[in-house]
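A short write-up of the structure that comes next.
Here the complex is missing a single protein chain, while all its other protein chains stay put.
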Amino acid sequence: MNVDIYAMLLLIVVAWPLLLAIPALHSRLPWPHHLAIMPAVVLMILPGEASLELPWLFFGTGFAIDGDNQWILGMSVAIWLMAATIAKNIKHDFATPFFLLTLAGNLGVILAADLVGFFVFSAFMGYGFYGLLIYKGDAEVWRAGRLYLIFLVLADLALFEALLLAAFTMQNLRFEEVRHVMAEGSSSQFYIWMVLIGFAFKTGIWPVHLWLSAAFRSVSQLTMLLLGGVPVTMGLFGVVRWLPIGEHVYYVLGTAIQMLGVVAMLYVVLRLLMPSPVKLLPAWASTAVSGLFIAALGTGLSHPVVWHQYEHLIYPFIAILGIFLAVFGFAIGRLPETRRSPALVASRAEAFNLWVERWIGTVRSWAKDRLLGFQSHQRASQRQVVKQYQRILNWQKPGGVGVGWSTRISLFVLLGLALAWLAG
Amino acid sequence: MSAAFLYALVGMGLFSLGVYALIVHAHLLRKILAINVMGSGIFLVLVALARRTGEAQPDAVPHAMVITGIVVAISATALALTLMLKLAAETGCAELPDEKRE
Amino acid sequence: MGAEVSDIPWGLVLILLPLMGGMACFLWPRVTTMLGLVTVFGVALSVAGLGWQILENGVYRHAVGGWGAPLGIDLYADGLSLLMLTATALVGLGVSVYSAAYFRREDATRFWPLWLFLLAGLNALFLSADIFNLYVTLELMGLAAVALAALTGGKDALGGAMRYLLAALLGSLAYLLGVALLYHGFGTVDITLLGQRVESGPVLWAALGLMGAGLLLKTAVFPLHFWLPPAHASAPAPVSALLSALVVKASFYILLRLWLSIFGPLVGEEGVDTLLGLLGATAVLWGSVQALRQTRLKLLIAYSTVAQIGYLFLAFPLAAAAGVTAWHAVIYLAFSHALAKAAMFLVAGNLLRFGGHDRIADLDRVVQRLPLTTGAFALAGVSIMGLPPSGGFIGKWLLLEMALAQGRWDLVVVMILGGLLAAGYIFKVLGRAFTQAEVTHKSRAVPACMEWAALLLAIGAVLLGFLAVPVLSVVGIGDPFGVSGVRP
Partner (left out) sequence: MNGNTWLPLLVIASSLLPGLIIFGLAENRVRLRIALNLVGAIVKLVLVGWMLWGTSQGLHYEMRLVLLPGLELVLRAGPLSLLFVSLSAVLWLVTTVYAIGYLEGSPYRSRFFGFFSLCVTATVGVALAGNLITFLVFYELLTLATYPLVVHRGTEAARRAGQTYLIYTVLGGALLLLGTVWLYTLTGTLEFTPQGFLSEVGEEHHFALIIIFVLLIAGFGVKAALVPLHGWLPQAMVAPAPVSALLHAVAVVKAGAFGIVRVVYDVFGMEFASGLGVTGPLAWLAAITIIYGSMRALFQDDLKRRLAYSTVSQVSYIILGVAIAGPIAAIGGVVHLVHQGLMKITLFFCAGNLAETLGIHKVSEMNGVGRRMPWTMAAFTVGAFGMIGAPPVAGFISKWYLGLGALEAGQGWVIIVLAGSSLLNAAYFLPILHRAWFREPPDAWPEEHDFGRKETALMLLLPPVVTALMALAAGLLASAPFSPLEWAKLIAVREFYQP
């Protein structure tokens, strides 16, 4: 494979959906959603690593693909393919530009080789996703959208400050450099906080998870699918990429963050003790997962050694989380549509409980293996995780309604997993 | 003091009187007369001061000035009178219209 | 050819030509406009001739009839005289072209002779070198001006003219008395000789008081300006233009000459300059505020004249330290004000002709239909406000520079305020150019030459801003400011 063409492909992966986002273009093409993802699929299938320097873009930036982000790319391609399939059936072609914009932003974020590129494409993704979030528009969604937007702007601000600090400290903003240099700098604590705050807003980490729960309350199926897969996962991905983790011992900071993660999970547990609409479950799941993730990060910060031990697992972990959240969200989003008859409204929660139990059990056992391995040093939080899932299960009494959807979802999960491993 | 100086003083007096009358009187004819009195005062001063050098032969230049001045004064008076008449014909009274009329 | 041109006594031509032209206008009333225009063009050419002569040979002197001082009449022209003559010729040309279309036949037969006499008087005044001749020319000019102001005949015009006449006579008689005293004291009427002979003393002070008061009255310096607004506002537009642009400047010119040669060096430091400056400052503020308050355009312009004359006097207190620069500023202000103010009054005439009134509040439609005229007003306004680049700006720049260099903040504030107020009253009029009219007017067409005359004068005032270097170098010929300039 010619290296140049490979490098150009990196650019095309991002530029192609952007180009397609122009209505005049995508309205004339068949299957525009799928078409837009195709370069990414090709990129994922191709073996090897590549990078592309773009010195004229902004202050000079670039794209790269390596073992790390291939995982995430794989996950995203899977999610977006699902999403494209759903989106194809949506008559609302008004959402298509936003779909493509978000897609482009997402791919750009994944492939970006430095902070600036990441930041720029996360803006595409963030604002594009706003369109997806609310295009079906009722008042409830708008409220969620407003919350989302506020958090997005705040997140971008915080990240911008972090970015400025980084740019002030160093010349080259490539991720590998950042990790080394920002750990040294005098303002590294501030930088870390800004990054954490920024991505906390983006991801909906507790205690700034409000937009997430509001969003899950009443969005469309498509969005339910993407909610976990795009903003949440990309936030987790970002925080790993941006943080100077594993270089330096930030004992106090790390511990504080650990505590935060634990508290987040505790919060979810407590929250689930209360009656809660079914549609919010993915939101809680997401919050819990991100709490878990944060706790892990805190560990990484306070114990770099542990981080180095498990560093290679973090990207696959994120990829799997993404698939999990996406599918979970999608499934729950699917539910009300199939069960729209008034008689069943009351039993909706029970109906749902059943599937949740079924596939959560599968995912859980898998995740447990992974997580427990990762979290072995972190007994307390691990116990919390277990407890959390137990809580969920205890709360969900099995009902008697079976649904054929579970197989499809399982298939998707399997597909996602397969793709993710392929990419790895 | 010499007679010339006295004449000059009288001329000054006339001039001052003229200024006073010009300001005080409202009727235009009186104002015009006042101007003439002023002019005469000045001419008197000029003629009187022609003896400035103290020689037998008085200086001719002030005399020339006086003659010129008289010509000027006559024409000015003529213009003033014409204006006054026209104004009187227009307004019915030979006084200046009120200042605050704008 | 060159020798022949420089042999002609242009100064004499400048006086005799308009006199004869005026006579001819009397004699042949049918072709009066034609004769008048030809004469004015002739005068303009003569000024050019004289200018050429002065540039070639330096200061111009001519003893009329070969008599020479003290009994005969000497004509004298240096750079300063030439500048004033040029201003007169330019404004005269503009106003004449304008008047050719402005006056109806019967008015024209009266206007042209008087105007040409006025022109003769002005030219003679600027060419005079002794204080008695100045008196005569001042009177000749003054009487012609009064007659012009009374031209239209109505109640307002006659009243204004009468007031003007009385003020003018009072002023010139006071001046004459001063002349008598000076002659008595120092035995000469020649300005240069007087300048050499004078010494401080009661005679000098009395003469200064009388001549100064008389000339200030004729120049309409605050608080002696009372006669100006009614006279200038009620006269026909071209006459107002002449009065505001030239006649007022003539008496100021005499004052300047006397100050430069006779009084300034001796009494300048004794507070007189401060007094003049104070009067000027008050005039600037008072005139501007009054102008801002007027509801009729011609009165506004007339009060603006009061204010602008005030600027001329701001230079006196600055001259002691700044010397020539102060007089440069004055000359520039006077020149550009002459052009700009003439343009403004002509504009007012156009608007009056078109709409039949000059109420500012109802001018909307009038102004919109006459873009050239409005443009002329705007350009003239630029110079009056002292905005760059214009003649007015150069003058104000010099004044400001001197005031700041000498730390005279009072004057600085006055100048800045004056500029702001000027902007206020000018835009009060210009603002009407763009609004929609509520009152509709019966309109009369305005001939193109009337619009263009105003516009060209205004353009002249603006262009003057680019000509400072050549103009000021010409003014320096004959060192008119020398006496005051080299004082320690």
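As written, the chain order gives the labels A, B and C, with residue 1 at the start of each chain.
Keep this in mind: a residue touches a chain if its C-beta (ideal position, glycine included) is under 8 Å from a C-beta of that chain, and two chains touch if they have at least 3 such contacts.
In this text the structure is predicted, and so the values were computed from the model without any measurement.
Within the whole complex, touches from the chain that is not shown fall on A, C. For the chain left out of this panel, the touching residue among C:Met34, C:Val203, C:Leu266 or C:Ala378 is C:Ala378. When the missing chain is restored to the complex, the residue among A:Tyr135, A:Phe175, A:Phe216 or A:Phe330 that touches it is A:Tyr135.
Across C:Gly153, C:Pro265, C:Pro389 or C:Pro447, the residue that sits in touch with the chain not pictured is C:Pro389.
Of the candidate positions A:Leu165, A:Ile245 or A:Ile320, contact with the hidden chain is made by A:Leu165. In the full complex, chain A touches the omitted chain through residues 23, 55-60, 94, 116, 119-120, 123-124, 127, 131, 134-135, 137, 142, 145, 149, 153-154, 156-157, 160-161, 163-165, 167-168.
Residues of chain C that touch the chain left out of view are 371, 375, 378, 382, 387-389, 394, 397-398, 400-401, 404-405, 412, 416, 419-420, 423, 427, 430-431, 433-436, 465-466, 468-469, 472.
Going forward, only the chains that are shown with their structure count from here on.
Taken chain by chain, the contacts fit none of the simple shapes, being neither an open path, a ring, a star, nor a full set of pairwise contacts.
Counting C-beta pairs in contact, the chain pair with the highest total is B-C.
In terms of their C-alpha centroids, the spacing between chain A and chain B amounts to 107 Å. A straight line joining the Cα centres of chain B and chain C is 26 Å long.
Residue numbers of chain B whose C-beta contacts span two or more other chains: none are found. If you check the complex, the residues on chain B that touch chain C are 15, 18-19, 22, 28, 31, 35, 38-39, 41-42, 45-46, 49, 52, 60-62, 64-65, 68-69, 72, 75-76, 79-80, 83-84, 86-87, 90-91, 96-97, 99, 102. Those residues of chain C lying in contact with chain B across their complex are 70-71, 132, 135-136, 139-140, 143, 146-147, 150, 153-156, 158-159, 161-163, 165-166, 169-170, 173, 176-177, 179-181, 183-184, 187, 189, 226, 229-230, 299.
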